[in-house]
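Every protein chain of the complex appears in place save one, which is left out.
The letters A, B and C name the chains in turn, as written, and every chain counts its residues from 1.
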Amino acid sequence: MTRITIDPITRLEGHGKIEIFLNEEGDVENTYFQIPELRGFERFCVGRPVEEMPLLTNRICGVCPEAHHMAAAKAGDAVYGVDPPSAAKKLRELLYMGFFFTDHTTHFYALGGPDFVMGPDAPVAERNILGVIHKVGMEIAGQVLQARKYGHTVVEMLGGRKVHPCTSIPGGVTKGLTEEEREKIEEMGEWAVEFGKFSLDLFGDIVLSNQAYVDLILGDIYTDRTHYIGLVDDDNKVNFYDGKVSVVDPDGKRLGKYAPDEYTDWIAEHVEPWTYLKFPYLKKVGWKGFVDGNDSGVYMATPLSRLNAADGMATPLAQAAYEKFYETLGGKPVHQRLAIHWARLIELLYSAERWMELVTDPEITSPNIHTVPTKVPTEGVGIVEAPRGTLTHHYWTDERGVLTKVNLVVGTTNNYAPITMSIKKAASSLINKGTVVTEPILNMVEMAFRAYDPCFGCATHSLPGQMPLEVTIRDAHGEVVDVLRQFC
Amino acid sequence: MSEQFEPVIIGFTCNWCSYRAADMAGTARIKYPPNIRLVRLMCSGRLDPTFVLKALSEGADGVLITGCHPGECHYLEQNYKALRRYRLLLKTIAQMGIEPERVKLVWASAAEGVQLARAITTFVEEIRALGPLRWPLRLAEMDIKETAAVEEVVA
Amino acid sequence: MSDNGKPKFAMYWAASCGGCEIAVLNINEKILDVDANFEVVFWPVAMDAKYKDVEAMPDKSILLTLFNGGIRNEENEHLAILLRQKSQILVAFGSCATEGCIPGLANFSNTDQIYEAVYEGVSTDNPNHIRPQYNYEVPEGTLHIPAFYPALRTLDQVVDVDYYMPGCPPESHQIAAVIDLVLKVLNGEAELPPKGAVIGAGNSTVCDECGRKRHVKSITKFVRIHEVDEIDPELCLLEQGILCNGPATRSGCGARCPGVGAACIGCYGPAEGVIDYGARLMTAVASVIDSNDPDEIDAILEGIPDPAGSFYRFSMPHSLLRMAKPAWSNGNR
Partner (left out) sequence: MSNKQNQPQDEKERIGVYVCHCGSNIAGVVDVEDVAVWAKEELGDQGVVVSRDYKFMCSSLGQEMIENDIKEQGLNRVVVAACSPHLHEATFRKACERAGLNPYLSELVSIREQVSWVHTDKEKATEKAKAMVAGGVERVIENEPLEPLRVPIHPATLVVGGGIAGIQAALEIADAGYQVYMVEREPSIGGHMAQFDKTFPTLDCAACILTPKMVSVGEHPNIELLTWSEVERVEGYVGNFSVTVRKRPRYVDTDLCTGCGICWEKCPKKVIDEDFEQGLGYRTAVYTPFPQAVPKYPVIDTESCIFFANGKCKACEKLCPTGAINFDQEEEILLLEVGNIIIATGFDTFDARRIPEYGYGRLANVFTSVEFERMCNAAGPTNGEVVLRDGVTKPEAVGIVHCVGSRDRNYNNYCSVICCMSSLKFAHLVKERTGAEVYNFYIDMRTAYKDYDEFYQRVMEEGVLFVRGRVAEITDATRNPGEEGKLVVQVEDTLAGRQRRIPVDMAILSVGLQPPSDTKEVAQRFGISCSASGWITEKHPKLDPVATMTEGIFIAGAIQGPKDIPTSVAQGAAAAARVLGRINKGEMYLEPIRATVDPEKCSGCRICNNLCPFGAIIFHEDLMVTEINHALCQGCGTCVAACPAGAISGTGFSNEQVLSQIEGLLAYSFPKDFELVEMVPA
């Protein structure tokens, strides 16, 4: 049997590792996607006071600390059964929009985007942010940096710090918004909306107008008929900060919506001995292994999943883009993984629009930003949408509000099974009967999971999409016949 | 182990009361077990928790902190600061997986040689009963095998 | 990348969250200075490079390596040793590498306890109590994952470290300042600080940079931040009974958290020369408790539900009790 080991950079760096086993015929026998990193937050958060969780769980991921900060804050509210003043909730959500805006921008332009902008078979050296800049022009680079900066500025103004914000506590936030700050954020928000529109147009011009790309997106290589979940508001519109989790099956039929404290009825995590990361799946459907279809509990939680699981977007421009999205791709649900990039841009626009709604809300500068908890703390669940999937924090405390048990289902983890499947699928369809593996082929494989924007900061810790590959092909005796490398 | 366990104990003394009490115990030839090694401070108020943690982390099985009786501090009221730190220190080391009984605060005036000797004897027996701490070993044990101590604390 | 005579620069993350990398990216245009003055030979977040290439480099051929993240497993340790070997200047970058940071709280527990919590959680379906296997036989062959160590260690507990740069993450303006310093040194305009020095931070503690009003302290009650109806925006948080790590935490961050009404949680670590961070905070807050009665003192201390967690939040692996010792055993006495 021939074994192909695909290691991100090196096998000693814990950024996830892919093992492809070929059988005697040279077809893909099996693939394994291993996550070699564990830190154990579920354990060492026990004994800590619950109000510290937004600060401690921040450190799960420096890429999406805001997501953990929010989930922890909401779980803290739930533990104390306290409802923060609406101004506090809006301030948290505004901070969160700033974060989403930055994060989605970074991924599309620096990490995922190049695959499209430059085209999958473009030379490696060009398929990166610099290539994008060359192709679409220098001024865009400036805009991208601007977008990241503006998003971070909102996070910093409301959260105290650019990375690892510190203002959310059970019952609200510690810092309000001054009119002066509000005006600054509104100013930036207007620009953000324009940037969101611009980005969608750019995608239209470069990708949609190019039939080769559309075919690529719609191609079977990148298609898995899984379930989808995503947070929706009362009108079943996509929401990042609050609401219920909507679950739809591969036919787009809604199986139901669950409130945070019902998540254990819906989600379970499967354990494999060859990796540190667990595989979440839909409990009601059950774990059938790494297979798709209506009978397999495997689900996906990404921008695409959110769109699939919702009935639309809560803001006008994003809603328009949402409708165009499904028209173009032939109706709901969309199973093609590469469409995640497009969905991400729709969310980018939504985050900017929502940002404007919130910052122009008269209540946003209200000084009433905290309700002192009065109930005896017990147990609580907090759910938000992280850019890379639904994020669930579940805490149990003693009567002092000190944690006795912690359970976390983090963003990227949701997609562990689908990513594994996508890799296998891509590999199987690209490598067969002893195909000579070439760089473009490797990139096709890589594109399969890069679309998910896997942030293993939450699991391992490589940055979104930073998954350069190295392939070693060995013959049956383990002799190295060829080494190919994939840079990004 | 077959032979009985001989604890190693670090004692912090106040220059004005307990250290003189130790002197007095000496001049009066009052016997106590050789398991304790005394460190002289000017006042129990000088006691920095770091000293206790240092002693424990270097392998001491117990730490005895001694100072002037309440209201009789040579420096008026500094022994109360030692008391406050001691109370917080106990809570902290318990969480770290050390039995709080291993750190003890005892008041002894310069005149109380007998009492100090008795306190030392009692403490040595208490620690003997608790068994060895030998922190680095305990730590290795805790991290490689199960440990009751940490369980209690975290659960 | 061909050698262009520029000094070589590397940055690596071990058991970290990636926040340090983001913080570096957040210095914006300064990053171009780095690019202009250094040949970046190894920086997973920014570019691809191959472990084998690093291995192939001559020893000490990298001038400056910023290493963030703690040493949690076999793999982290290998990289630490390798980069030490290849670097002239190795900087423990960020709280994890410097003193362990939040993941260091794992040193409260042992491996079994961590596995138990992770692989037997409420939402986990694990009837056979499966645990990760470092070498696992699958039909197709053996799969390997790096061994998980019993405790998290800091960089200097594994290899010799030249400089420490604290912060979770280090504030961007401090990173920029350090880069400026390094460039000055390269141009012979400045001297390197003495080995073992803390860079990119102040010499005092957070209070030094905190704008809040301070008075003589006398604490009669500790309150938890969410229990406070309205936090006085002017007054020292500790004087409001909120446990703030500011007094014991190295300055340099600009006292951001107290600035937005949140207590300092201590991410910049201990002040110069301090051996055990937690002890400093412990002794400070206890000393100003306004009671001489043991029971009353205990009652007041009830307001601190998690002393060890609060005092060693970021520095557990560097604390005297929970793991500092291994570092000493390599060449303490």
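As a convention for this text, a contact is a pair of C-beta atoms (placed from the backbone, for glycine too) under 8 Å apart; a residue touches a chain by one contact, two chains touch by 3 or more.
These numbers were taken from a predicted model, which means no experiment stands behind them.
Touch, as defined at the top, links the missing chain to these shown chains in the whole complex: B, C. Among C:D33, C:D53 or C:D112, only C:D112 touches the chain that is left out of the view. Residues of chain B in touch with the missing chain: 6, 8, 10, 19-20, 22-23, 25-27, 29-34, 37-43, 45-48, 50-51, 54-55, 58-60, 69, 71-78, 81, 85, 117, 134, 136-137, 140, 143-144. Interface residues of chain C with the unshown chain, by the touch rule above, are 74, 110-112, 134, 147-151, 153, 194, 196, 203-208, 214-218, 238, 246-248, 251, 270-275, 280-281, 283-284, 287-288, 325-326, 329, 332-333.
The definition used in the following text is that only the chains that are shown with their structure count from here on.
Taking the mean of the C-alpha atoms as each chain's centre, chain B and chain C sit 32 Å apart. In terms of their C-alpha centroids, the spacing between chain A and chain B amounts to 53 Å. Between chain A and chain C the centroid-to-centroid distance comes to 26 Å (mean Cα coordinates, whole Å). Touching two or more other chains at once are residues 108-109, 113, 306, 309 of chain C. For chain B, residues that reach two or more other chains under the stated contact definition are 95, 153-154. By the touch criterion stated above, chain A contacts chain C in their complex at residues 1, 3, 9-15, 19, 21, 29-30, 32, 34, 36-49, 51-52, 55-56, 58-63, 65, 76, 80, 145, 149, 152, 159-164, 166-167, 169-171, 174-175, 263-264, 267-276, 278, 280, 283, 287, 370, 372-373, 394, 400-402, 405-407, 409, 457, 461-463, 466, 468, 470, 485, 487-488. Within the complex formed with chain B, the chain C residues making contact are 107-113, 150-151, 275-276, 278-280, 282-283, 285-287, 289, 291-292, 294, 297-298, 301, 304, 306-309, 311, 319-325, 329. Those residues of chain C that touch chain A in the shared complex are 13, 15-23, 26, 28, 44-45, 48-52, 69, 72-73, 75-76, 78-79, 101-103, 105-106, 108-109, 113-114, 116-119, 121-126, 130-133, 136, 138-141, 143-146, 148, 168-169, 172, 224-231, 256-257, 259-262, 265, 267, 305-306, 309, 313.
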